[in-house]
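Only one protein chain is missing; all other protein chains are in place.
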Amino acid sequence: MEDLLTITQLNKSYNGHPALTNINLSIKPGEIHGLVGANGSGKTTLMNILFGNPVIQATGGYSGEICFEGRRTAIKNCAEAIRLGIGMVHQEFALIPDMTVGENIRLGREHTQAWTDRLFGCQYSFVDRQKDYTAAQQTLNRLWINLDVKLKIADLTTNLRQFVEIAREIDRTDLKLLILDEPTAVLNKRDGLKLTEILKEMSKRQIGILFISHRLEEIQQICDRVSVLRDGRLVSQYKKGSISINNLARDMIGHEVNKAAAAKRAIAKQPVISFKNFSVRMPGEEINSLDLDVHQGEILGLTSLSGHGKLAVGYGMMAMYPVDGDVYYQNSRIARMDARANIKKGLYVLPDDRQGLGIMADQSLEDNVIFTANQVKNKFVRKSALAWLGFIDRVKSQKHVTAMVQDLDIKCTSVRQAVKELSGGNQQKVCIARALTVDPQLLFVAEPTRGIDISAKEKILQMLIEINRSRNTTIVIASSELDELKRVCDRIAVMVEGKVFKILPPDSSEVEFGLALSGEEGADNEQL
Amino acid sequence: MIIKNPAGGRLYNEYIVPAVFIILSFLAWQFSGLSGSFVFNQVLTRFIRDGILVLALVIPVVAGMGLNFAITVGAMAMQTALLVMIGYRIGGIPGILLAVVLGVVLSVLLGYLIGIILNRVKGKEMITTIIIGFLFNSVYQLIFLVGFGTIIPVPNTDIILTRGIGVRNTVDLGMYRNTIDKLWLIKAGQLEVPLFMILLVLGVAAFIFYILHTRFGQQIKAVGSSTPTSEVLGIDAKKVRIKVMIISTVLAALGQLAYLQNIGMFDVYTAHLTNDVIACAALLAGGASIKSAKIKHALLGVFLFHTLFIVSPQAGQNLFNNAALGEYFRSFVAYGTIAVALVINVRNEDGYKVS
Partner (left out) sequence: MNSYKLRPPQVIISLFLIILVALSYTLQMNLVTLFNESMVKMVMNGVLVLSLIPMLNVGAGMNFGLPVGIVGGLLGMCLAINFRMTGFYGFFMSLMFSLVFCALLGWLYGLILNRVKGREEIAGTFIGYSFIPLMNYVWTLVPFTNREMLYPIGGRGLRPRISLENYFNHILDDVAVLKMGGVEIPLGLLAFFALVSLFLYLYFRTKIGRATVAVGENESFARLSGVNISRTRLTAVIISTIIAGLGICVYAQSYGFVQLYDEPLSMAFPAIAAILIGGSTGKKTFIFEAVLGVYLLQSIYLLTVPIANAILIPELTEILRTMITYGVILYALLVRERQGRSIDY
């Protein structure tokens, strides 16, 4: 059978960082093609290219060839992808909240009155709402969903929204290829099964399906073929019948042999902070009733696929998002989240989004380093009758920052240089310098090496270990770079859907991590 | 992920504001001692004068661009067209038709320009439209106060100031007066109902209803509700927003024509100035918000707002023996309605956030 979609030699890079390298992939009509990969493996980039997301064009386009139905195409925008017959079910839901279910399902394909069609063309023709609603209702019925099409999307639960999103694509008569991005992530098991039924039915109608999921079991059950992406490369491909969860998990993580950067040691199980039933409502990164103890003096790794909540722990402690549940810090309960109070108590967060949260780009290195310690702990204030106004003692602050620059080896022309002129790695060091100036007892670090070149990465990891060993600072590192965590951490907690799924020692095997990340309890019972 | 849906908040906007206006107007009417039929006739006159201008605001709100204070630009486009016709002595029906054509062409061009500007200031549309309105006002003044009679020769010297440069402050629309105004005038006792004009306003309302119920209308709603999502769904949001501004500006131009021909003469430099604020306040008085507006809000709002507008000076005179206080009350109501809408709506918007 002729392929519906063929991708040959696809390459894409963002600012010189390769995101996809030499991808070759094909999908046949009626095939359910699974796609798995850890964070940063290039899944999202591949989807963005196929659905014409403007981000791709804005960052310089891609190289390689995409053939759709045998014709070479360049998909420049979403409208073009839709015209070709490509549909997409978005993880974040592309639904218009103020419109009804029926309107959303039919958006862009509304039934119109024939007579106004002739008068003004179909774009300006009167919509036959009743006919639309009937059609939408029929589509929903095909999905065995009982839902009033006149309800607004804003009033629906997440589960139902997922099905409306799918209904919109199924409703299309011209649909040839459907891309699903983690469609089962928000569904419970029963609804997940329902979805697989729907997909199988669609594949019978010769619609090609690209199915992206982290639930390996599902992939194993419904996919005709699976491709595994790792670091932007297609590392393996399995046909139905030879798909094993163990292999998928192993291929996702890869076999990188790394020496542990930190020697193994025994940590007393004395909790410095305990989370009980802790929830953080950070959009796209929620934590739901997390239970976790962090031990005094350890380096704890937190890892998960993106969207499963590893980043939200620290931000929740800084009251950046609404929180719920109990937190005990040094055996006393934190009654109300307040960033200032928590920093005073000895907590500190190194954010993942450096540009957005980590630095004041236009201000000098010196002002960046001393800011938090000065605001919260009143450090570097000039002693005088006007101390309450808080003028800075520049001699003291410059001495401190100059020492920091030397200690952390920050490359800069002077401490008065604007931070925006520094490289990513040096900016991260500025963030660490600020943390050290605050001198916390418990440090939350989010994605410490993201967007930093390799040599700087090593230094920053060493720095974290150094801080932990010499100052006895407990550190919680949330990162998707599993091999880095394995090298520095004493324990690694794997989070799935906002909860701790498993806590593994850093020397556990790739398969174990791969399975835990996907939320799979054990290995395959039987090798298929 | 829970979506908070403050149904109460929605009710709040839809009915509380009109209710307040009804109560205030009723009280002010009682104190003013004006006769019901006088107030009714006056309000009806304002309805046909301002109705289309208020309706011109509906589509930009639906498109998520907020209140379009730049409807003054459309108004100025029509005034320009009229002044050109008068300046070249083109009277009667051909004159008015030509004025309409020229006004519409000008406002399409200007609407396109405004649309492009607003595409660059997403999220700050309202303050930008205010500044655009003011800036165009300066350009307009430059053309007619300085340009007419110097660079641009004008055959009809009646409208030129005695010094030979610039248009007079007031220009008579005698040659167009009552061309359509008194058409189908129905009299019932003291009540006068200019049926044709009312139908015209309702016709524009029907046009907007039609637009909002086409595929294009669905796109407008989608862009207004969530621009990034609509782009993912294959809608060219920028193009939609430009088209919306063109429609709004053209309607504003037609609205200004209805306004001016009803008055019969026009103050060249001031006729358009406060139209934007009054129209916006009227729309909000009908129960619209910055995020959602319906045609019924516009139609109801014109009645409510102008009732209060007509009776309050007289009520001020009777209550405090000072008509100026009624005037202040009027401006306070106009500006205050918008200020309250801006403050309240942001709060409601927060309530809708995914939390």
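Observations on the structure shown:
Order as written gives the chain letters A and B; numbering starts at 1 within each chain.
Throughout what follows, contacts are C-beta pairs under 8 Å (C-beta built on N, C-alpha and C of every residue); 3 or more make two chains touch, one makes a residue touch a chain.
For clarity, every value in this text was computed on a predicted model and none was experimentally measured.
Interface note: of B:34, B:130 or B:160, the residue touching the hidden chain in the full complex is B:130. Only one residue in the set B:122, B:168, B:238 or B:296 touches the chain that does not appear here, and it is B:122. Contact with the undisplayed chain is limited, among A:193, A:235 or A:357, to A:357. Annotation for chain A: contacts to the undisplayed chain at residues 58, 318-320, 338-344, 349, 351, 355-363, 367, 371-372, 374-376, 378, 381, 389-392, 418. Counting over the whole complex, chain B has residues 66, 117, 120-124, 126-128, 130-132, 134-135, 137-139, 141-142, 145-146, 163, 165-166, 277, 322, 324-325, 328-332, 335-336, 338-339, 342-343, 346-347 touching the chain that is not drawn.
Convention: only the chains that are shown with their structure count from here on.
For the pair chain A and chain B, the distance between mean C-alpha positions equals 46 Å. Those residues of chain B that touch chain A in the shared complex are 1, 3, 5, 210-211, 213-219, 221-222, 224-226, 229-236, 292, 352, 354-355.
Only residues 53-54, 77-79, 81-83, 88, 90, 94-99, 103, 107-108, 110, 112, 116, 120, 122-127, 129, 154-156, 158, 186, 281, 283, 286, 322 of chain A touch chain B when the two sit together in their complex.
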